[in-house]
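This report refers to the structure that appears directly beneath it.
Apart from one protein chain that is not included, each protein chain of the complex appears where it belongs.
And now, chain A:
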Amino acid sequence: MSGFFADIMWSDIGLATLDTLVMVSVSLVLTVLIGLPLGLALFLTGPGQAWERRWLNVALSAAVNVMRSLPFIILLIVLIPVTLALVGTSLGVAGAIVPLVAGAAPFFARLAEAALREVDRGTIEAVQALGATTRDLVLRALLPEALPGLVAATTVTAITLVSYTAMAGVVGAGGLGDLAVRYGYQRFQTDVMVVTVALMIVLVQILQMLGDRLVRRLSRR
């Protein structure tokens, strides 16, 4: 066994893992910060909802669909000029954040919208009947009621981001995906491929477990 892994640069693996963790966590935070308001807007402007705005709803929905219909690998390339303008580089961890968030935020917004739709219609109406403003409704009823669903959506998004970061490796983003492509694929270093894949599997398992645990703790139904 030690022979098979003898040529691995473990410090490179460590750095790549750290890069992946940084990319996933930073882009996850930004994704939720952008995707949650977007999901709320999609929900609230929808037909029969508290802030019904037909055309805004149609426009938001179309915009989200456009972003969601691009395969992430294409989005990575299409967004290079935008990334350059925003962060000055399209390479490395910093360069990856923009496409990662652009790919994940619309995805998260749809999941958040679905979680909000799960909130009991009768509960929403009851809270409105109490004299709630839309703000009260969102902060005191919708978000607390949808919280388990939103946490589950965040878990799914985090895992999606792990795979996105690996793809971002192809265009020079760094991280485990980058390592797998450059060493594992292009230099035929199967040992590196095995290790990076194993690390990503562990990462996904841990994320899912943490998410499930949190959802269970938050559920009151």
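Methods note: contacts are C-beta pairs under 8 Å (C-beta built on N, C-alpha and C of every residue); 3 or more make two chains touch, one makes a residue touch a chain; residues count from 1.
The rule we apply is simple: contacts and distances are computed from a predicted model.
Matching "Sulfur carrier protein", "Heme exporter protein B", "Cell division ATP-binding protein FtsE" or "1,2-phenylacetyl-CoA epoxidase subunit A" against the UniProt entry of the left-out chain gives the name "Cell division ATP-binding protein FtsE".
When the whole complex is considered, the residue among A:V24, A:L38, A:V127 or A:L179 that touches the unshown chain is A:V127. When the missing chain is restored to the complex, the residue among A:R53, A:R117, A:R140 or A:R182 that touches it is A:R140. In the full complex, the hidden chain is touched by chain A at residues 120, 122-123, 125-133, 136, 140-141, 144-145, 147, 218, 220-221.
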